[in-house]
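Every protein chain of the complex appears in place save one, which is left out.
Note that the chains are named A, B and C in the order they appear, and that numbering of residues resets to 1 at the start of each chain.
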Amino acid sequence: MPPDTALILGVILSGLLMGGVYALVSGGLSLIWGVLKVVNMAHGSFLMLSMYLVYWIWRLTGLDPLLTIPITVALFFLLGICVQKGIIRHILEASLVNQIFVTFGMWMLMNNLALMLWKADFRTVSNPLVSGGLGIMGVRISFPKLVSFGFSILATCAIWLFLQRTKIGIAIRAVAQDRKAAWLMGIDVDRIYEVSFGLGLATVGLAGSLLANFFSVYPYAGDIFHIFALTIVTLGGFGSISGSFIAGLIIGLAEAVSAFINPALKYFVVFGIFLIILLLKPEGLREAL
Amino acid sequence: MALLELVGVTKKFGGLIANKDISLDISRGQIVGLIGPNGAGKTTLFNVITGFHKADDGRVLFNGHEITNFRPHAVCKKGVARTFQIVKVFGEMTVLENVSVGAFNRYNSGEAAKKKALEVLELIQLGADPETRASALTFADQRKLELARALATDPELLLLDEMMAGLNLTEIKEVTNLLRRIRDKGMTLFVVEHVMEAIMPLADRVIVLHFGEKLADGKPSEVARNSAVIEAYLGEEYARGE
Amino acid sequence: MKGKLSTIVVVTVVLSLLVAACAPPTPEKVVETVVVTKVVEKEKPVEVVVTPTPGPEPEVVKIGALYPLSGAGAATGISCRDGVALAVEIINGDYDFDLPLARGKGLPNLGNAQIELSFADHAADPNIGKEEAERLITRENVVALIGPYYSSVADTASTVAERYGIPFVCPDAIAYSLGERGYKWFFRTCASNKVYVEKAYMEMLKDINEKYGLGLKTLGLLNEETLAGKMERDMELALAPEYGYEVVVDITYPEKAPDVSAEVAKIKAANPDVLIQLSYVSDAILFHKQYREQDWLPKVFIVSDAGHSDPAFLEAVGADGNFLLSRVAWAADLAKVKPMIAQVNELFKSRFGREFDERNARSFTGMIVLADAINRAGSTQPEAIRKALLETDIPEKQLITPWGVKFDPATGENILAIDVMAETLDGKWVTVWPFELAPAKIVVPVPSWEER
Partner (left out) sequence: MRSYIRVIKRASLRHIGYLAFAMFLGVYPLIFRDPYFLYVMINVLLYAFLGEAWNVIGGYAGQCALGHAAFFGLGAYISSLLFIKLGVSPWPGMLIGALVSGGVSVAIGWPCFRLRGAYFALATIAFAEMVRVLFNHWEFVGGAVGLRLPVLGDSLSAFQFRSYLPYYCIISIFFVLSFLLVWKLSKSKTGFYWKAIKSDPDAAESLGIDTTKYKLISMFISSFLVSMGGTFYSQLVLYVDPTSVLVRDLSVRVALVAIVGGMGTIEGPVLGSFMMILLSSLIRARFGDVPGLHLVIFAIILVVMSIYKPQGMMAILEDIKSWIERRRSLGAA
């Protein structure tokens, strides 16, 4: 395998793998946005919190990030329910501006609380269970990203099945389609909101455990993932889990390829794609799937 | 020359044909009723005339000018005002402000618009205090407010979409007299209505739509006896039983 | 009626403003104005106002420390703040260190006056930096300012200090343009990027080529897209041809990115002999993991004193972080030559629970130099402090840094500030250049991943 093609293949592959992680984070945002019709501007900060949780568990008990998955998923599911009960419930009827600014407020609150409590230092899990990489015919594959990709596929399928097959899943999709009609059909809409928000944050909990393998955590770690998630959810069409997954791969690929061409402008490309999708096809890929 | 003329207007939503090749004309000073069972395409026709929907085929002429597929605000500027099936008043604004918004269609200064608004409110005899918020009004008053707002744009043709729906008998009588008063001041009315007792005595002419097609067009009394109309409304057995 | 009333309101507003605006320029705590004679840039001579603070020597000397304590630069700001705090603790207390003013409490020439620090957070925002500088000078009545790590904030805050005639000691901002504004009250203890890129990086590479004959010809530049990154890159691009290097890859990447594999692939494709990288801690860690995953390393790897010198970097990458060359103001291995280095490190660890590092060292030294000048001035009179600063001549052995401090009157730059280079050998920074000074032997070229 001539070095250049191996290199480019490596870039494409790592772009896709990274896209898997972005898709997982976006899946949660897409669910919340689709069901509750609330754009959660604090989604990135929840990811930061879950990364801190994984770091502190590892720091205090030595438990490897991958083993913390059940804990983070469960805890963040509960956190989702509390946040929905405590804050989001009040703003469901509010105007769009108020909704966006409540979530902006939560983003500011969490980032700066983290800064106050744990200072701004960079904390990394050193020598996690899964690290390093291997080369097949010169193409480099990173283990942590491969594992994360695997988990995000599993999680996306799990959510997809949950939504398609289980009673609650169907209820969630009904509420997403038409809240009032679902209400009339005897669905306890408030409980569905709590479950949806909980599920949305559970994916963030999982993503935190995966990212801790190769990403250091600091109070503003979540912000960049949040911008990617917004782009992906718009491309994938809010509320569509499969749409978000494919859109995640596309954005991961776009980021990697544009970075290979000119790293300085890779965000320009990502935001450019975001703007073009918004202008041409606001409903995103949802129709296509 | 007809005030409003529709020529072969067709509107499809995917497979469903909401309006199929509808042609009609309305001359100045008339009250024309548009009736038909639910889903006959009445509101769709209104939306096509006022530019909220794009006509797939056919032409819409107003005072001889082509207004097919004009944007709603351009249609209003030409002189066609409308109300909505579901009341759309500006909730946080006061009654006076709501009507002033309509008045600004013809007047630029705040004062002139306010004067016009007060005039229209006098005509409509809306009981409520001009300073109360629109959201605080009763359902019937909100409908009257929406009518007043449309009138304030100084239209020549007024499209009313189920004004009587949800009103009690006294309110229906009030609105009917109101429409007559408006017509007597030279306004032309094109009214979609379900409440037969209200529309039949009021309308000079009635057009019946059925499954998106024009079924009948004539005096209320003729239309009432037309077998096709009865069948469409009440089913075959009534139609035959003449 | 309502319309008329509102016009009255407007008239009163405009009137009252005009009264306020043209009120006689209030003396604003100003006595005489001194015009700076020497003008370097095309700027008009900057009128400098001198604020008198008469009265007996106060038993407390207030100094303002301006650092980014929130926002993007918080990690750096807090560690700079800790460095300054430690220096003040040593000065105020009685410590048996070779440092000036360590022995004996407070400032002897000012009746053992204690130094009191008032901290301010500029959050890396030039506007807030200006506001906080105003507050420290006019509300907290500080006699001098220290900080602010960010060159953009250093620009605006030092302009405020210049206007009031308050000494501004900058131990950590690197923009060389700061020294070229002809300011009278601006002093910088650390090397500017023009100095260290040329005097440290390029000279060292020349020595390596001569001594080890590696034939280093191609250069790779990898900088984050921040102010510091751009300034260093511009300097490297300017000097590379002079020293006979061809720049084969020049990457400016968005900082704090989630993934950098594409950038590393691009560098690997260009395969430069020497790579000079300036990154923040999180990016530094990400890049290093990618180098390992993509199995690539340059022959000589220079890292600028930013993310890589943060202890969190070596902690995260462990042994992979070896064989990196960086300019240092703090090398623990010199403790054998200078005992106080170990003493300061121990005291810092006991107070802040982590290793003393680069940024602590720079701001610590800046504070020592400032305190020493105030002590020599024997008063809190700004002009006296300024004269003392100009007369500063502290040799390297009396400081924890490998360079001494002596200011050039025209630019306020520390002419002795020529950084030494250190290399990470089995997890610790060890001074390796200039070769004649260095206790340890430099390891070049960088061993590949397999050889480790």
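The rule is simple: contacts are C-beta pairs under 8 Å (C-beta built on N, C-alpha and C of every residue); 3 or more make two chains touch, one makes a residue touch a chain.
All values derive from a computational prediction rather than experimental measurement.
Put simply, the missing chain touches A, B, C once the whole complex is considered. In the complete complex, the hidden chain is touched by one of A:21, A:79 or A:102, namely A:102.
When you scan A:13, A:115, A:155 or A:172 for touch with the missing chain, the hit is A:115.
When you scan A:152, A:196 or A:234 for touch with the missing chain, the hit is A:234. Residues 33, 39, 87, 90-91, 94-98, 100-102, 104-109, 111-113, 115-116, 119-120, 219, 227, 230-231, 234, 264-265, 267-268, 271-272, 274-275, 278-279, 282 are the ones on chain A that touch the missing chain.
Residues of chain C in touch with the missing chain: 1-2, 5-6, 8-10, 12-21, 23, 25-26, 28, 41-44, 46-47, 69-70, 72, 74, 77-78, 81, 118-121, 124-128, 130-132, 134-135, 137-139, 151-152, 155-156, 159, 163, 175, 177, 181, 225-227, 229-231, 252, 254. By the touch rule set out above, chain B reaches the unshown chain at residues 50, 52, 71-74, 76-77, 81-82, 84, 88-93, 97, 100-102, 104-105, 108-110, 113, 129-131, 149-150, 153.
Definition applied: only the chains that are shown with their structure count from here on.
Taken as a contact graph, with one node per protein chain and an edge wherever two chains touch, the assembly fits none of the named shapes, being neither a line, a ring, a star nor a complete graph. Here A is the chain whose Cα centre lies closest to the centre of all protein Cα atoms. Computed from the mean C-alpha positions, the centre of chain A lies at a distance of 49 Å from the centre of chain B. Distance between chain centres (mean CA atoms), chain A to chain C: 37 Å. Across the complex, chain C is touched by residues 3-4, 7-8, 10-11, 14-15, 18, 21-22, 112, 115, 119-124, 126-127, 131-133, 135, 140, 142, 214-216, 218-221, 223-225, 228, 252, 255-257, 259-260, 263-264, 266-267 of chain A. Chain contact summary for the complex, chain C toward chain A: residues 70, 72, 74-75, 77-78, 225, 251-254, 256-263, 265-266, 268-269, 281-282, 285-286, 289, 292-295, 310, 312, 315-318.
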